[in-house]
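A short write-up of the structure that comes next.
Only a single protein chain was left out; the remaining protein chains are all shown in position.
== chain A ==
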Amino acid sequence: MALGTGWIHIIDFDDENNIINKNVLLHQAGEIWHISASPADRGVLATCYNRTSDSKVLTCAAVWRMPKELESGSHESPDDSSSTAQTLELLCHLDNTAHGNMACVVWEPMGDGKKIISLADNHILLWDLQESSSQAVLASSASLEGKGQLKFTSGRWSPHHNCTQVATANDTTLRGWDTRSMSQIYCIENAHGQLVRDLDFNPNKQYYLASCGDDCKVKFWDTRNVTEPVKTLEEHSHWVWNVRYNHSHDQLVLTGSSDSRVILSNMVSISSEPFGHLVDDDDISDQEDHRSEEKSKEPLQDNVIATYEEHEDSVYAVDWSSADPWLFASLSYDGRLVINRVPRALKYHILL
């Protein structure tokens, strides 16, 4: 069965030596459609996968643990070990028999790895992982009611407000949820002209979130004003599948699209540092103070920093490195993974 199994590739990138190391883990349950790592335990991850049975495809979700030796992140294991693929250890299933296909799984950011939310068809499910993640208990759930077949396509957990907010996308609509009451807090109708593919919260600025979709646009929203986007980017020439804020410098926004391009944009005007990096006043002399003031007066423009065209086919995933804020990776249909750095000039411009 070619499509019956999935693999997880763990790729180590040694920045100093520019060496790439790969480990392959077998995901026997089925082909993986979505993956997310636990924020608390680096060896634990959750996947959504397709299970084909009786000529039916069902997407399930489960929490897994990587083998110990890989978890340590040591890349000493020789390359030839990849031929003998190791297997993931199943911790628990997120039982979705009652709820339908799992679209995505998100962990509580900055939490202790106990809370997880999964989106299944039109349900939003909050799970509690108990007994060292060996059991998942459905803590609460909510479902979307409306005419037609509503299906969540994507979701993100906001790092702000004590992690009590989750945003989801279904069709052209963005919705915000309060995880305590599992009730809707805001709703952006027709956020995009067509299907919304992905969204992401600004990690440094409350209420700000970015979304992308099939109308080739990336839109930035202030969730307090749901009628108008704060900003719209229209750089891609086909569906935008992914949008990601840089974890520390939120003016850097990464998008991947099925026009095979990855675009890195500099959205200074709506970032948390609209006037550049502000140095603490106490630490600097007067001269520097003046200089920083002068610098802050420069009009900062939103612009596209770079367009990466290494991919030959649609790019379906992009993300920033969690370790190095200047590093990001993109993955395309043909299986090509590209790792890129933010241009050096820009890096220094932001830092200094």
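Here are a few things to note about the model shown:
What we mean here is this: contacts are C-beta pairs under 8 Å (C-beta built on N, C-alpha and C of every residue); 3 or more make two chains touch, one makes a residue touch a chain; residues count from 1.
Rule of thumb we're sticking to: contacts and distances are computed from a predicted model.
This figure omits one chain of the complex; the name its UniProt record holds, of "NADPH oxidase 1", "glutathione transferase", "Mediator of RNA polymerase II transcription subunit 31" or "Vacuolar protein sorting-associated protein 51 homolog", is "Vacuolar protein sorting-associated protein 51 homolog". Among A:44, A:216, A:243 or A:350, only A:216 touches the chain left out of the display. Only one residue from A:56, A:147, A:224 or A:344 touches the chain missing from this view: A:56. Residue A:258 is the one among A:118, A:154, A:170 or A:258 that touches the chain not shown. Residues 1-5, 50, 52, 55-57, 190, 192-194, 215-216, 237-239, 258-260, 312-314, 333-336 are the ones on chain A that touch the missing chain.
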